[in-house]
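The structure appears right after this line, and notes come after that.
As you look at this complex, bear in mind that one protein chain is not there, while each of the others sits in place.
After this line comes subunit A, so read on.
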Amino acid sequence: MSNIPSELKFATSHEWVSVDSDGIATVGISDHAQGLLGDMVFVELPDVDDEISAGDDVAVAESVKAASDIYAPVSGTVVEINEELEDAPELLNSDAFGEGWLFKVKLDDAGELENLLDAEGYKNSIDED
């Protein structure tokens, strides 16, 4: 079982969210998810300034095995994308919770975070899979 950082919030669709003090949320996919997908070969990200809503498919992680939609876990405006992934999609495999982050969102409503799982809840959700 891969470790799950306790400070992160999770969607059942395997995205993680980390919120800084300025209300900017960083989004990625979990180590569990990258393990299921296998070696990443392409990552498609939203554009900066895109308005996204929780539940929208906003990005694609394509591995040797499959193309997988990534859903926005929160609503807001995209303020930054991880351009390193263009040349190094394998960062999603090697450091899913760190250098493999996908994009940053300025939150519309911090209250949405309450809809996400904590680390314990996410662990339980993947144990049921």
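Definition applied: contacts are C-beta pairs under 8 Å (C-beta built on N, C-alpha and C of every residue); 3 or more make two chains touch, one makes a residue touch a chain; residues count from 1.
The rule is simple: contacts and distances are computed from a predicted model.
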Hidden subunit of the complex - UniProt protein name among "Elongation factor P", "ABC-type quaternary amine transporter", "Aminomethyltransferase" or "Heme exporter protein D": "Aminomethyltransferase"
Contact residue for the chain not shown (choose from A:G38, A:G55 or A:G121): A:G38
Residues in subunit A touching the chain absent from view: 38-39, 41-42, 44, 60, 62, 64-67, 90, 93
